[in-house]
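Heads up: the structure comes next, in structure tokens.
Showing just some of the chains, left in place.
Chain naming follows the written order as A, B, C and D, and within any one chain the residues start at number 1.
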Amino acid sequence: MSNMTRNRLLDGAFRAVGLLATLLGLLLLAVFLLDILRTGLSRLSWQFLSALPSRFPERAGIYTALLGTVWIMVLTALIAVPVGLAAGVYLEEYGRKSRWSALLEINITNLAGVPSVIYGLLGLNIFVRFLRMGSSVLAASCTLALLILPILIVATREAIRAVPKTLREASFALGATRWQTIWYQVLPASMGGILTGIILALSRAVGETAPLLVLGVLAYVPFAPKSPLDEFSALPVQIFNWISRPQQAFGINAAAAIIVLLLITFGLNGLAIFLRNRWRRHLP
Amino acid sequence: MKQRERLIEALLALSAGISVLTTGGIIVMLAVEAAHFFRQVPLGTFLTDTQWTPLFADKHFGILPLVSGTLLTTGVAIAVALPLGLIIAIYLNEYATVGFRNVIKPLLEVLAAVPTVVYGFFALTVVTPFLQRLIPGMAGFNALSAGSVMGIMILPLVSSLSEDALTAVPRSLREASYALGATRLQTAMRVVVPAASSGITVSVILAISRAVGETMIVAIAAGQEPRLTANPLVPVETITTYIVQVSSGDVAYGTLEYDTIFAAGITLFVLTLVLNNVGYWFRQKFREQYE
Amino acid sequence: MPELEVEHVSVYYGTNQVLQDISMTMEAHTVTALIGPSGCGKSTFLRLFNRMNDFISDFRHEGSILIQGQDIYAPQQAVEELRKRVGMVFQRPNPFPKSIYDNVTYGLVLQGVRSKAVLDEVVEKSLRQAALWEEVKNDLRKSALALSGGQQQRLCIARVLAVEPRILLMDEPASALDPISTAKIEELIYDLKQQYTILIVTHNMQQAGRVSDKTAFFNYGHLIEYDDTGRLFTQPSHEQTQNYITGRFG
Amino acid sequence: GEESTSQKISIDGSSTVFPITEAVVEEYARQHPRARITVGVSGTGGGFQKFCRREIDLTNASRPITDREGQDCHRQDIDYLPLTVAFDGLVVVVHPSNTWVKSLKVSELKKIWEPAAQHRIMRWNQIRPEWPAAEIHLFGAGTASGTYDYFTQAVVGQRHASRGDYTASEDDNVLVQGVSTDPLALGFFGFAYYEANQAALRLVPIDDEQPHNGAGPIVPTVETVKNNTYAPLSRPLLLYVSSVAARRPEVQAFIRFYLTQAPDLAREVGYIPLPATEYRRQQARFDEFVTQQR
């Protein structure tokens, strides 16, 4: 067999293997989603969404957990978005090549890699204990806000960086100050990317479980929070709670709740992709 | 005008400062609490004792069993994610059409968007029973099942970041290779992958760091028994699981037992810190190469 | 008094010196062409006049640059003020992703002008000056990105004219355009010369010949030759210039 | 502060007692939709800690409060009243496919669980030579749980003394899952969790080698627990009320509800209720405690 034929054969073989590997990844995802759908879909109903938790699996619902999750999402966004945006703008537009900005840079890279349980410990010590918030919506939101802050900052920076330098130059050359340039040109042009980042970060926050467990979010909360200082449950905590019950029927509940959680995260991700594509067309 | 600009800059800088405060907060908190711990348990013992039984009568404070549990699950995850992720990255970058890649890549990234508690459920209810049929005698909680599911979770991290690294290799190098009569596979293996090696390394390091810090999958499916073993078929406990177990179990606050979670926490923090910085360093190196 | 004076200017990026002790003066209402091979420092030189190099973190310069006798790098010089007096047009058209109208009014809006009447007037005047009014007068609310490359570039010129600068800097303003648009821009430059002092970087020697009164040839950061355009192209006094304009390198 | 806690009742503590309290709260909330009652699971020890820091109003306990914990409470000016709400038997279980274990003696349990066993008793045949040489995988209550305290006291003879190399969880569900998925497992936890998962587990009869108290291995059942022949692994389950909470009418209403519902609900979630007269006596004790607080 000539070398050329051999090389072409190997090439073809790898093409097949590569396609298989790629499809395998997707296949696993499909198996996994189908399994959850198969297990949980029948349990999904209005009653399931609107019922309070219960010791009877067939009577139990996710009303409080769902509302808890919505509370967390909103509050986390309110806390994290302004800070993350401002920090991202600062680092990208003001950060000069100094030791301080190098420190910020490395700091954010590291923060993004800190495991979420550690954020849980931080929240437990600072918000729950030191600031006496207890295991409240507020404490959890503050903790999750810190957790997604690096994601927001990085997303903001990337979106801003994608704004062509020529746009900034044009603005400066017309006598704009730095902030005017940011406000009139950079932010509008990067809004798509920033929004995408915000939504992805929130979808991350919605699914976080470990920090909430460390904060001591409760096992049984039969009411929806009314204020940020109320105790609460959240979807992932409820799911974890049900998963760890050995009765089959709670496993079905867990699967049904997972479907709801996945709808939320996938919905958010889909929205993010939609926005990204929409905005991409707007850039020069 | 000048003043307004200054004020705005100060406000923005303050926001950026919060991220530094967070890091500072984490470090101070872990250091202070772990200091209590290390006042009573010598660092040497902590690092070399092979048993971890701080909550029991016969107390041992050796972190090794937790570290080994963590490394074991991480090892399994990487063993799944690395080959698969790399093949996918090469395939998508060198073989697949742009259309196919644009559809597949976000789909694969969905794997990383799934909340980890959901993966835990999957590991426990699907993967473990499946593996038990193949490997009789495998325990219900084990590192293999948790690790492989974690591997699926970090798969897109490896495949996407590696793919980005491959994409960053200048097209001119590929063209040079093709123009000399190379096939795609030859071009990929001899030119593109070597040129992207530091980027690929970054992706793997980040994936390891992610696996080391992952909590819910292992807490649900790997077990809660600190055990110094390399056997992936028996229950183990990871550092993260221990932290969740103890902090939500609410051991008496302020006691030595309680401080163990900060000793474990600081170990975890240092592990991921080292990994992230090695990754960061590699990435800088990689950037310099092509920018 | 000359409009622009450059005295012993050297420029460094970090340790890399990219302009070497340049001195020259330019009179009001003249067009000066800057030519030279890629990387010789033409853009860097041009951007000294509106201090756009300030954004480059390791940029450093020596010597002084005076506009109407005033040192533009003096500490009390507000850089935003300077940039209103010294307009700039870039190599690639870079309209804002906004409407045509908003593009032209941007500079005035920055200064706080809000009166619709004033803005309307300025838009018409500037677009007329930039020879674009007839083509877009019915579509002022259309996105600037929908214009052709040549129209975009004229819009960018109109945008600059709207803030009424004294001096215009142009960095290869026609190099990304087709022949017809190029011709239009060249015509425009000729008209604008009546009111403005213009510096233009170009890699097209024929263009330099057509539009400029004086030409400066740069090589490796040195100002090799600076003379009336006609003379520089027909009887250059340096061999390097000769080699360059006959296409031996670059 | 006072303001917000007065509208809520927070309960925490034992995971063993949790199912009863959860059931009571669920029923109570059905009848009082405005009630805001939360129930956490921190284990008996964890519960007492929060209880004595005034973080919660009631705490579930699967063993009595210790002197030390009592002092903590008194230091915070908290008095408390334990109410017995049901009985529980600790069960020892193995995987259903386990064919060799027919019963265990308390002395054998001790051999398995005592501190000296750590890293030494690792295989089934070390307990009885005729059993297989396979690894033994142990699952048991976590150290913050009352179950653990009780089991170590009853089996090892000393509270809080056991080996540490086993899967220890405050969450009994983790234990049930561990044992039910592992053919080499042996575990112990509360009776209720066995009842809910009978199919996935096999109960091991226990012989306390004290013939006067029922001869031979005894299977835990409602009867054997209630009459205490299933010794030494049966015990009372408790609910502690703090003196501060007892003053609040909504807490009083809740306790009244608890004690009237407990007989049915305890049974329903797998525990053994007290005799009816006993619940009335608990109510009387509580009423008296309330009057003392005025």
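Keep this in mind: contacts are C-beta pairs under 8 Å (C-beta built on N, C-alpha and C of every residue); 3 or more make two chains touch, one makes a residue touch a chain.
Just so it is clear, the model here is predicted, and its values are computed rather than measured.
Though each chain kind is drawn just once, the whole complex in this file has A x1, B x1, C x2, D x1 as its copy formula.
Simple rule for what comes next: only the chains that are shown with their structure count from here on.
Between the Cα centres of chain B and chain D there is a gap of 37 Å. Taking each chain's centre as the average of its CA atoms, chain C and chain D sit 84 Å apart.
Taking each chain's centre as the mean of its C-alpha atoms, chain A lies 17 Å from chain B.
Within chain B, residues 1, 124, 248, 250 each touch two or more of the remaining chains.
Residue positions 42, 174, 177, 180 of chain D each touch two or more of the other chains.
By the touch criterion stated above, chain A contacts chain D in their complex at residues 52-55, 134, 216, 218-223, 229, 231, 244-247.
Those residues of chain A whose C-beta lies close enough to touch chain B in the complex are 7-8, 10-11, 14-15, 17-19, 21-22, 24-26, 28-29, 31-32, 35-36, 39, 82-87, 89-91, 94-95, 103-104, 106-122, 124-126, 146, 149-150, 153, 177-179, 200, 203-204, 206-210, 213-214, 216, 236, 239-240, 243-244, 251, 254-255, 258, 261-262, 265-266, 269, 273. Residues 50, 52, 55, 57-58, 80-81, 83-84, 87-88, 90, 92, 94-97, 106-107, 109-111, 145, 156, 159-160, 163 of chain C are the ones touching chain A in the complex.
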